[in-house]
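Of the protein chains in this complex, all but one are displayed in their positions.
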Amino acid sequence: MSALQLAFVIPLLGAFGIALADRQPNLRESVTLVTAVLLFGTVLQLLDPVLAGERPELTLFELLPGLSIAFKVEPLGMLFGLIASGLWIVNSVYSIGYMRGNKEQHQTRFYVCFALSLVSALAIAFAGNLLTLFLFYEVLTLMTYPLVTHAGTDKARAGGRTYLAILMGTSILFLLPAVIYVWHVAGTTDFTAGGILPDDMEGGAVSVLLALFMFGIGKAALMPFHRWLPAAMVAPTPVSALLHAVAVVKAGVFSVVKIVVYVFGLDILAGVTDWLVALSGFTIVAASIVALSADNLKRRLAYSTVSQLSYVILAAALLAPLSIIGAALHIATHAFAKITLFFTAGAIYTAAHKTEVSQLNGIGRRMPWTMAAFTIGALSLIGIPPAAGFVSKWFILGSAAEGGHYLAVAVLVGSTLLNAAYFLPIVHAAFFKPLSAEDAHHPHGEAPWPMLLALLTTAAGTLALFFFSAPLLRLVQPLVSA
Amino acid sequence: MSIAAHLPALQVVLPLLSAPLAVLLRHGGLAFAIVTAGAWAAFAAAVGLWLQAGELGVVSYHIGSWAPPWGIEYRVDRLASFVLLLVSGTAAVVLPYSRASIEREIPREQHYLYYAMFGLCLAGLLGITITGDAFNIFVFLEISSLSTYVLIALGRDRRALAASYRYLIMGTIGATFIVIGIGFLYLMTGTLNLADMAERLRAVESSRPALAALAFLTVGISLKLALFPLHQWLPNAYTHAPSAVTAFLAATATKVSVYVLIRFWFSVFGETLVFHNLPLPQIMLLLSLAAMFAASFIAIFQDNLKRLFAYSSVGQIGYITLGLHFDSVAGLTASIVHLFNHGVTKAAIFLLIGGIVAASAATTAQGAVSPRLTFDRLAGLAKRMPLTCFGIVVAGLSLIGVPGTAGFISKWTLIVAALEKEQYWLVGAILLSSLLAVAYVWRFVEVAYFKPAPKASGRQEAPPGLLIPAWLLVLATIWFGLDTSFTIGTAAEAAQQLVRVGK
Amino acid sequence: MKNDLVLRVVGKLLIPFILLFAVYVQFHGDFGPGGGFQAGTIFAAGIVFHALIFGLERARKVVPDALVEAMLAAGVLLYAGVGVAGLLLGGNFLDYFVLDADPIHGQHRGIFWVEAGVAVTVCGVMLKIFYMFASRGDGSGGGA
Amino acid sequence: MLMAVIVLARTRNLFAVIVLSGIYSFLMATLLVALDAVDVAMTEAAVGAGVSTVLLLGALRLCRSEEAKPAHRPWLPLALSLATAALLIYGALGLPDFADPEAPIHRHVAPRYLENEIDVPNVVTAVLASFRGYDTLGETTVVFTAGAGIIALLRRRKSKRGGDEK
Partner (left out) sequence: MIGHFSHVVTVLLMVAGLYVVMARGNLIKKLVGLSVFQTSVYLLYIAPGKLIGGTAPILAPQYTLYSNPLPHVLILTAIVVGVATLALGLAIAVRIKETYGTIEEDEIIAADNAVQDAEDARS
């Protein structure tokens, strides 16, 4: 069986095993971990061939005449696949600590859906054509829905409703017709370098199509379709991590980049993406401002995600080779940074039962490791060396300046300041402000060790990506050189 | 005698024979055995005919060896063979299900009559589908209708009677309209054989009786297929009929009526008459849209699960008729595909609901108040009946049109048809209405999965006799969502055949 | 009305003729108006008279319920049976030509049995319905 | 005939209604005879005037015999029926003239029936039982369906129906 097939079979079996091990928690969690590790191993096996220029393929069956469910691994998908499967390991470790620490209900359902979400994330990453992408895009939504509504409270159900309504609504209303339209005009939906749309397609149709795609991919949280992200904050923290870093939003921006590169092609888009630059720029700034005003830590992180995602869209919309590379890199760097931040948020909640920014005074003394990790994540998002965020931002900024998109430049600079404005105070308060009075009476230390381990790992990863970004670059190089 | 040559006759006669035998024997078990055998035989025959029609294009059979137009002809083209498969296939699945289902819903000494009626209904529907003779359509329509009224009236809720009566009145009016229409056609052409009629109609095309006939047939058939706003009989009938009956009807009765409509529109009147002399397509478009939105919207606010899905059926029929109005191969294909896919999906849903009825009937004292599936009683159902609920969710996704289910295929073909005609706003309408489907399906999901069960009741899944047939159909909805070579292939061929004839 | 002497006498005299007439209509169908359906109805009417005059119970004795229900089915079976016979003898369904060496005679034979089938079913159904309605309510005399 | 029907539509005493419908059927039968449709006339007389009247009366014995006053003025049905009428007349006026020997129904299929190739003088019977024998099989099945259906509905039950009769 080829590595590609294994990449789908392993997590499926894993999910099955987890379901079987319903009654014994230890067995269940170990199954999860083993699956995650195996999966990452398999995906790694794909890396070398892809670097060597191979494109492993796998065609399952023909869904419609001339349209089949097919997979094809190319650099971008490889990158996303690596991130998803790699972070799953860390996330599982973390989940075990979190779910046990907070004595959550329905843990089996949780782990099963988690595994299945990973399957669909990988399927999206390796999708060989639009139809396959769309199929698993929807599956991912459905698989994450139970995770979002995990608590089962009215609040959770309301959040889940928003989550589902926006993601399904946009995908059915905009993405599906876009896919069908592409098939209608191009006669195929296979991703091919340089795009598949007929060259004689007039600008009006192209920009309409682009709009359909950009709004249809609600997971990319382009305003005004970003509301689901904050709404989904009702979910347990590991789920938030999954949504924000591992699978969901990444699937969104990944699809954006993939479609821009492999369906449109940079040439045909020339001149029709200005509105997209403007809109994503607006999203970046607006979301940052909201984040600034949010006191709830997770909510602040959520809006930060919204703005960070638009970095990727902006970069894609710039249509310069460098910016595309920047977009790809930013998917990776943001993943690591944001998962770190969510892990720390969860750790603080588990250890100190604090959710608001204003309660974090002096917590750095109680949880030094956690807050250190938080600092690294924050630096990365702001884009300060030696954190990975700097690299991707640099590429984007560079290409923007080069292409003379001064609006974009301004947005990037401004948002960097805003990022700093909403992250650094937390760091400052955590380390240099005194503990508040009542906190002094309930002593608490770090979160349980699995959580700590997880968040330190990702923090380390954030740093590593800065120092060893060369392999990443080598991986995504072909995106534009092809 | 070689079986193959006589498949068309056997197709109908076998189930038809099973009914009187069942009455003669007066024994539930035997009746079940015979009628089921008849249904399976019919299914086998349908498969055979599907293959034959694939080779020959059209299979013609002269009953009584009287050549048409003097005798009655049986005529199986691609479309007919497709519908035959749907009808007999559904029956073949639903009948084994009935065995376990009606135990709880119909008094024991009635069972053999239930099976007899079922056999008759099946024979009637098959007869309508296969015959090539206008008046014969009417006769078999009545067979299926009368048996249907009885089957509905067998429901244990007294409202089943009222529903059945209402259906009888509306159905008979519809049938009479059809007779009037056929009468006009006969008086203008002097023949009853559809093919012959089509040819001779060319001469008197767009004469007033021809137009009147078209109008009467369309109205009458629309009554039978519950085209909005002629659907009033449907919700009550589906809600109060026995579960197995609801499933069977939802999958077949309305679909066969659609088939008859297609038959008359495309095979007899032909496009020029239907689509150019009258504003019929526009009317059809409006009514379809009305159904897609109004009915689905009403469905959202239903408090009774069966009723909810009954209204959803009315809405889904809108998609089918919508495909008709395009007057294109693509549109016709979409209609036919959805006709099939929706049949399978709805049958699955109603069978599963029947499972819920049975399970909750088991909890309430035997023969007590028939359990009404109001949402408050379904809270936390997923804990008690995980398989059933999951099945309903999967089928529900198919109603929404989520990729990987049969419903997605229907939607895809429908949208392609709309794009082909460059009616972009219609694409939007189709997608919007499927959001309504999301709404009503999710009402069930939230109640069943995320509402705490009233009392900590243990797990009590529906008996396997009910689960297995239902899940067969659920798997079918997934299968036809992934491998469409059969559905789309056949539908496309059928559509081309029809349009070519119509030209 | 059971014990009205005149009625009883008239009935006794009349009913055989009604039944006879039914039989005539049945078999004369090839030449004059009439046929299985009318015959069946008239025959049933005769029995109904009997029931009205001599009471439902005695009628039930003459033509028991079980028999009636059997008639319902038997007629259809007979009709379809003729059709199947056509099949077995190598013709199409309901092909009467093959029922006899001489095709025309075969036709006659076929029509004869078919009409018989119709008559049996119709008569059965009429009686059944009558019994049903009659035995409902207070159980005494029938509809009229 | 029209009179009968109109009175029938007006009166609310169901007994009268049924008798009227019986009369109506008889008139219909005579009219059919005038139109040479002796078989049909015979059947109509037996069925329309005989069987259905008995049936209706039987049913009436089990129900109330007065119809309640209609609560609301039935404009919608009126409109619908008039629309139907308009459509019918529209269509009917295009039909061949009454008793026009050139009408398609006399030219096309029927002649062969009248050749009497199977030597059955009563052509109606011939067509009924042989040419279109399958229709008649269907007809018989319909009757059978009705019979069996009525058994299913009216047979006295040991176990009472579901307890919804509150």
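For reference, chains read A, B, C and D in written order, and residue numbers begin at 1 within each chain.
By definition in this document, a contact is a pair of C-beta atoms (placed from the backbone, for glycine too) under 8 Å apart; a residue touches a chain by one contact, two chains touch by 3 or more.
Keep in mind that this is a model prediction, so the values were computed, not measured.
Although it is not drawn, the missing chain touches B, C, D when the whole complex is taken into account.
For subunit B, the residues in touch with the chain missing from this view are 135, 138-139, 142, 146, 149-150, 153, 158-159, 161-162, 164-165, 168-169, 172-173, 176, 179-180, 183, 186-187, 192, 303-304, 372, 374-377. By the touch rule set out above, subunit D reaches the unshown chain at residues 1-2, 5-6, 8-9, 12, 14, 17-18, 21, 24-25, 28, 31-32, 35-40, 43-44, 47-48, 51-52, 55-56, 58-60, 62-64, 67-68, 70-71, 74, 76-78, 80-82, 84-85, 88-89, 92-93, 95-101, 103, 105-106, 109-110, 113-114, 116, 121-124, 127-128, 132, 135-136, 138-139, 142-143, 145-146, 149-150, 153-154, 161, 164-166.
Considering the complete assembly, subunit C touches the hidden chain via residues 31-33, 37, 122, 129, 132-133, 136.
The criterion applied here is as follows: only the chains that are shown with their structure count from here on.
Steps from subunit A to subunit C, minimised over paths through touching chains, total 2.
Annotation: C-D is the more contact-rich of the chain pairs C-D and B-C, by number of C-beta pairs in contact. Among the remaining chains, A is positioned farthest from subunit C, on the basis of C-alpha centroids. Spacing of subunit B relative to subunit C, judged by their CA centroids, is 36 angstrom. Look at where the CA atoms of subunit A average out and do the same for subunit D: the two points lie 71 Å apart. Taking each chain's centre as the mean of its C-alpha atoms, subunit A lies 45 Å from subunit B. Counting only residues that touch two or more partner chains, subunit C has 69, 72-73, 76, 80, 83, 93-94, 96. Residue positions of subunit B with contacts to 2 or more other chains are 16, 19-20, 23, 63-64.
Taken as a graph of touching chains, this assembly fits none of the simple shapes: it is neither a line, a ring, a star nor a complete graph. On subunit D, the positions that touch subunit B within their shared complex are 87-88, 90-96, 103-110, 112-113, 130-135, 138-139, 141-142, 144-146, 148-149, 151-153, 155, 157-165. On subunit B, the positions that touch subunit A within their shared complex are 397, 400-404, 409, 411-412, 415-416, 419-420, 427-428, 431-432, 434-435, 438, 442, 446, 449-452, 482-485, 488.
Residue ranges of subunit C in contact with subunit D, taken from their complex: 29-35, 37-38, 41-42, 45, 48, 69, 72-73, 75-76, 79-80, 83, 93-94, 96, 104, 107-108, 110-111, 114-115, 117-118, 121-122, 124-126, 128-130, 132-134, 136-137, 142-144.
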